[in-house]
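Have a look at the structure that comes next, please.
Just one protein chain is left out here, and the rest sit where they should.
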Amino acid sequence: MIKVGIIGATGYAGAEIVRLLQMHPQAEVVWYGSKSYIDQKYASIYQNLFKIVDADCLGEDMDKLSDEVDVIFTATPQGLCASLVNEDILNKVKIIDLSADFRLKDVSVYEKWYKIEHKAPKYIDEAVYGLCEINRDKIKGARIVANPGCYTTCSILTAYPLVKEGLIDPDTLIIDALSGVSGAGRGAKVANLYCEVNESAKPYGVANHRHTPEIEEQLGYAAGKEILLNFTPHLAPMNRGILATEYASLNKIDGKLPTPQQIRDVYNKYYGKEKFIRILDDGVYPETRWVETSNYVDIGFKIDERTGRIIMMGALDNLVKGAAGQAVQNMNILFGLEESMGLDMVPCFP
Amino acid sequence: MIKVGIIGATGYAGAEIVRLLQMHPQAEVVWYGSKSYIDQKYASIYQNLFKIVDADCLGEDMDKLSDEVDVIFTATPQGLCASLVNEDILNKVKIIDLSADFRLKDVSVYEKWYKIEHKAPKYIDEAVYGLCEINRDKIKGARIVANPGCYTTCSILTAYPLVKEGLIDPDTLIIDALSGVSGAGRGAKVANLYCEVNESAKPYGVANHRHTPEIEEQLGYAAGKEILLNFTPHLAPMNRGILATEYASLNKIDGKLPTPQQIRDVYNKYYGKEKFIRILDDGVYPETRWVETSNYVDIGFKIDERTGRIIMMGALDNLVKGAAGQAVQNMNILFGLEESMGLDMVPCFP
Amino acid sequence: MIKVGIIGATGYAGAEIVRLLQMHPQAEVVWYGSKSYIDQKYASIYQNLFKIVDADCLGEDMDKLSDEVDVIFTATPQGLCASLVNEDILNKVKIIDLSADFRLKDVSVYEKWYKIEHKAPKYIDEAVYGLCEINRDKIKGARIVANPGCYTTCSILTAYPLVKEGLIDPDTLIIDALSGVSGAGRGAKVANLYCEVNESAKPYGVANHRHTPEIEEQLGYAAGKEILLNFTPHLAPMNRGILATEYASLNKIDGKLPTPQQIRDVYNKYYGKEKFIRILDDGVYPETRWVETSNYVDIGFKIDERTGRIIMMGALDNLVKGAAGQAVQNMNILFGLEESMGLDMVPCFP
Partner (left out) sequence: MIKVGIIGATGYAGAEIVRLLQMHPQAEVVWYGSKSYIDQKYASIYQNLFKIVDADCLGEDMDKLSDEVDVIFTATPQGLCASLVNEDILNKVKIIDLSADFRLKDVSVYEKWYKIEHKAPKYIDEAVYGLCEINRDKIKGARIVANPGCYTTCSILTAYPLVKEGLIDPDTLIIDALSGVSGAGRGAKVANLYCEVNESAKPYGVANHRHTPEIEEQLGYAAGKEILLNFTPHLAPMNRGILATEYASLNKIDGKLPTPQQIRDVYNKYYGKEKFIRILDDGVYPETRWVETSNYVDIGFKIDERTGRIIMMGALDNLVKGAAGQAVQNMNILFGLEESMGLDMVPCFP
């Protein structure tokens, strides 16, 4: 039984890890870390766990924690994980960090976009970007897994095969995405009150959202060169879900646009055997309802012959594949378990 | 492996049975009955099951179906199940009926409230009312289980112990309940369009909702006499959830109102060992979010010393404990499996 | 032109007064009071008023304010209005208080339910309870109008004629109500975050909600005696709307239950000429969507012959008739304007 500690267990992502691990056959949470609620019953904060979890919330004593668990999930604001790790801790436990601290390889990019100093730059290089379907071999031996964000997981997976195979011009990539509100976290802010968000949609972080360099870096690896793209997130009135609609100019093959079958073949080459990625049938496009509460990513596409562009669309549940589910998937890889263990939830609809 | 057939597999309740049984270790759906979608891929109707269920929808050939399965769930409008059952079929398979056909013991009450003729009155007596926590012993040997409705399950379980123990006057019972919209089914009606329901709440079926006699009958058994009560359902803009708020005058014990602890003791006497019923702590009241996607019923209460009444409150997920989950629980009982098998979903929040 | 000052102009109720008065032909807001946003553009807080309101937010300098305006609306937490009023101010301006400070005639009831000391008990007697349809004559000459709350306006108006005429037994009254989330105000609380409220319904303030004594007092005047009743509010996931479902035992007339027509006649006697109260046709019940953004109260009823009870139902928009609209209606009465001036909004649907 893998012993799990969670720092930030009372945020939405942390709570989703808690929930998923209750149903995991080979892992158990033994440390519910939550600075704000120390000594309170965890189930008094998340009443859905009443009679399921009896534990109290604990603090962030990393030394003690690292003695008691096999893996630590940090579901905390940027900067905290980097401030806590050190050689001693990394020799004792695996770290799966759900914040951005170890996602970007260039520390100056991190510091520019996040506007904080990085407290542990020496571990950036060894940290592995935990996009399971692309990096699973590297993840196996990692000490620190940088779990990707919700927008990035969806944006990257949707475009990756076509970028990798050179079917699209990555410099024409425009990613227009929307998210449910749980992605904004559980902080008490006026902007996230029910009445502020309900019955409204809005763009935000236009041309400067922090997930932009993360997407550019990862798709840049696929393209074999640095790329710049546009990414615009929007908030939509729903609890969960990420939907990414991505536009790019198609490169011609022998002077002609690729056919839908050629595109499909490329998606299948990369994802054909992936349990959690579903390439939808022609004419079917992703909808967030079809992946909700599951670890699936649904991907569809449409070629526009008129403009020579392809529209790629991806959907996932931001708290599952976009956060806690992928974190558990990374844990499974790290500990040599079946990758889908504890993650075989059928999407819940309605 | 129990072989399952579902008639009405493309309604919301039927689809929830399908979903739950994908995660059940000892049952598999082999017949996805859906008159409206015959020969279409089930997963083309419920895209959440894409790459999970590959089967096509089939019709309602009960003879053929009863040869191929061990149990049939009928998740269909009133009247259909009664029109299909006969001795031959009942000798071959178990029937778990999610409609009202076999819930009421008095056929004239059924025909008065549902305004249709009952096609199989001779099986009414032997059918067992499938409220698991109360009738599990009788359910074990049943051929027909009448699976209770969502409002009734919540309304009955919330009041049952206090009625049974004579702590409240059942003739003063007033049940004010609300439901999410999935309870209205998947029929294409203007009244259930998004824009008609969203941002609104309404009462309906006032003083004549069909669940009324069902609640009266079952609580009447507990009271040991016929009772009449008021039940008013409301529609609220959410996908899932039943919340029942119930009022009754408390009977005095030795000239005094019962204490909260006395009430709690009675709840614990009946439900203390029940896995799926959670009696909440003092001052905590049920909220539908805390039971969503799970088989739990949460129950809380408050004594109003000023008026001498008790307010009892219950919440459940109408598609799970209020329909498909309880149906699976009944299946587990019928086949001698652990009652909670396949039903250990932690409530999903947010 | 009536000059208006608003204290608490950036709460939801205050903002609704601002919005309504932009469309009022004989009143203009000249003081946008908001302690939290002093010197900020009002339209930067409520962007819907961009290019409509150019003013900055101001503080709560009551002396200065009372020199500059004809009427002050206080849309603030309990206690503030009572702490600000004095003889000097009351000689200069009218006060329409949207808090509870002057609603209850018995100061000990106020202090018991609100758990604060009342700072201006000497004005309680002269303050007029601003339920326009019932108290309009008294309102005309008032210096302080205690604007009723959203739940109370709906609860009282729905039952008032039947209590007044003795058709129901007021001691059997049970009021089960639900509210949209804007009633909870704009404070930054976790409990009111989108993801906490969306897709859920919950009771709260069970047997101790502060609107209870207000309803009891007003209906007590109608009954001619003190009454005790049960009032249970619920939160539903929608921006606006109050729906009250009220139960009471009918008194017999000549040994028989009153007929629907007798009930209707009584409603018409009191409300037949009221512009803002609509008694719905038989079989039609109130739905919050039909009154949204308007000053209407819709009322329907149903007699249950089986139990001898009547179910009365009322709906209104909590920010309009339940707060700002009624406040403007009170202003119109105070200043001798047509009572419906600036309030002829047709309910907006969908």
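We just call them A, B and C in the order they show up, numbering each chain from 1.
Assume contacts are C-beta pairs under 8 Å (C-beta built on N, C-alpha and C of every residue); 3 or more make two chains touch, one makes a residue touch a chain.
None of these values were measured; they are calculated from a predicted model.
Visitor: Sort through C:104, C:248, C:280 or C:328 and give me the one touching the missing partner chain.
Guide: C:280
Visitor: So which of C:114, C:204 or C:349 would be touching the chain we can't see?
Guide: In the full complex, the listed residue that touches the missing chain is C:349.
Visitor: Check the options C:46, C:247 or C:301 and report the residue that touches the missing chain.
Guide: Checking the options C:46, C:247 or C:301, the one contacting the hidden chain is C:46.
Visitor: Give me the chain B residues in contact with the hidden chain, please.
Guide: Those residues of chain B that touch the unshown chain are 12, 181-182, 186, 188-190, 192-199, 237-239.
Visitor: Touching the missing chain, which residues of chain A?
Guide: On the chain A side, contact with the omitted chain comes from 174, 176, 178, 180, 195-196, 198-204, 206-207, 228-230, 232, 234, 236-241, 243, 245, 247, 285-289, 292, 302-304, 306-307, 309, 311, 313, 350.
Visitor: So which bits of chain C touch the chain we can't see?
Guide: Against the left-out chain, chain C lists 12, 15, 19, 22-23, 46-52, 182, 199, 239-240, 278, 280, 284, 287, 289-294, 298, 319, 344-350.
Rule of thumb we're sticking to: only the chains that are shown with their structure count from here on.
Visitor: Quick one: chain A and chain C, Cα centre-to-centre, how many Å?
Guide: 46
Visitor: For chain B, give me the residues that contact two or more of the other chains.
Guide: Residues 199, 239-240, 287, 289, 292, 350 of chain B each touch two or more of the other chains.
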